[in-house]
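Below: the structure, in structure tokens.
For this depiction, one protein chain was excluded, whereas all remaining protein chains were kept in their positions.
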Amino acid sequence: MEIRVQQERFRAGEELDRFTAGVEHAGAVVSFTGVVRDDSGEMAEMVIEHYPGMTEKALREIADQALERWSLADALVIHRYGPLVPGEQIMMVATASRHRKDAFEAAEFLMDYLKSRAPFWKMERGPDGESWVAAKDDDEDALNRW
Amino acid sequence: MEIRVQQERFRAGEELDRFTAGVEHAGAVVSFTGVVRDDSGEMAEMVIEHYPGMTEKALREIADQALERWSLADALVIHRYGPLVPGEQIMMVATASRHRKDAFEAAEFLMDYLKSRAPFWKMERGPDGESWVAAKDDDEDALNRW
Amino acid sequence: MIDVLYFAWVRERIGVPRERLETEATTVAALVEELRAREERYEVAFSDLAALRVAVDQELTGFDASLEGAREVAFFPPMTGG
Partner (left out) sequence: MIDVLYFAWVRERIGVPRERLETEATTVAALVEELRAREERYEVAFSDLAALRVAVDQELTGFDASLEGAREVAFFPPMTGG
């Protein structure tokens, strides 16, 4: 299991290939990549704040839960912090399993929990100034299915 | 939408980066990669047979259905045929959407339909000779949820 | 005249990947009966229809499907891609 919280950019494809090469006997690899989306077309940048120390711990706990609940060969979580521009990759998760169902479910579980339980906060900077992204009720609701 | 049926190897990571770079306004990208698994440790190779002409058509129909049912920015399907050795990547799908739920669901839908509705057949070669992989009831059942 | 294609173990049992046949059959089921009556290798390949799938002109269909206007019929086991 690899958990990385970093300011530096990463390439999801490169990480995916490395992850896939490292797992034996896993027929199924699922990845999720989150990209900075600029719906208004006016966002200058996104700044991600996090809680050093707690972030790594929270992500590790979430990944541990996934490894307990599903039959996984491995899991990967990468999440950036600091300033990002639209189109940049914010984070990714990857899961590997013998069967696709486990890999898909575990990746969705990781995403749902990461969204609402890992201490990251997004701020958007645009022509009208700065604003903190509000949490969505949907995201909290998504936890109920697990 | 890109559908490729090919004998040549591909690198899932490279394809994922290219796919992600090509979609604007998609905050969420999900990928699935299928890898040749050798459970017995004795498989020499896997040979995938397909039905040229129908294969591309079937994959396109499945991808069209996914694009109709979910709000997707784009979808990618790559499937190989011919001889493969354990550890090689057999196929991949990728989906891009504004929201993770659509991207995840559409990718699972593509996989479920591709498994049971696209004309591919796997044969395994090992020390005891050749055997055709049997379809699993699970895979047929998986279609019922959509 | 119709092209008949076989894949995977159906192809192995029949012994050829495709053949062009003269047939009076108006449904897939009737074509299967014609073939089974022909030679043992067809009888063996088509012994359990529940284990087979069929496509007419590259569309999955049932054994009761009409062959009217069809150019191509394919027989194969359940798919195992992905």
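Every chain is named by a letter (A, B and C) in the order it is written, and numbering of its residues begins at 1.
Here is the rule we use: a residue touches a chain if its C-beta (ideal position, glycine included) is under 8 Å from a C-beta of that chain, and two chains touch if they have at least 3 such contacts.
Source: prediction; values computed, not measured.
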Displayed chains contacting the withheld chain | A
Full-complex touch with the removed chain, picking from A:Met1, A:Ala44 or A:Val133, is A:Val133
Which residue of A:Arg4, A:His25, A:His99 or A:Lys122 touches the chain not shown here | A:Lys122
On chain A, residues whose C-beta touches the chain left out of the figure = 34, 48-51, 53-54, 57-58, 79, 90-91, 111, 114-123, 132-135, 140
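What we mean here is this: only the chains that are shown with their structure count from here on.
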Per the C-alpha centroid definition, the whole-Å distance linking chain A and chain C comes out as 48
Residues within chain A bordering two or more other chains | 100
Of all the residues in chain C, which ones touch at least 2 other chains?
-> 82
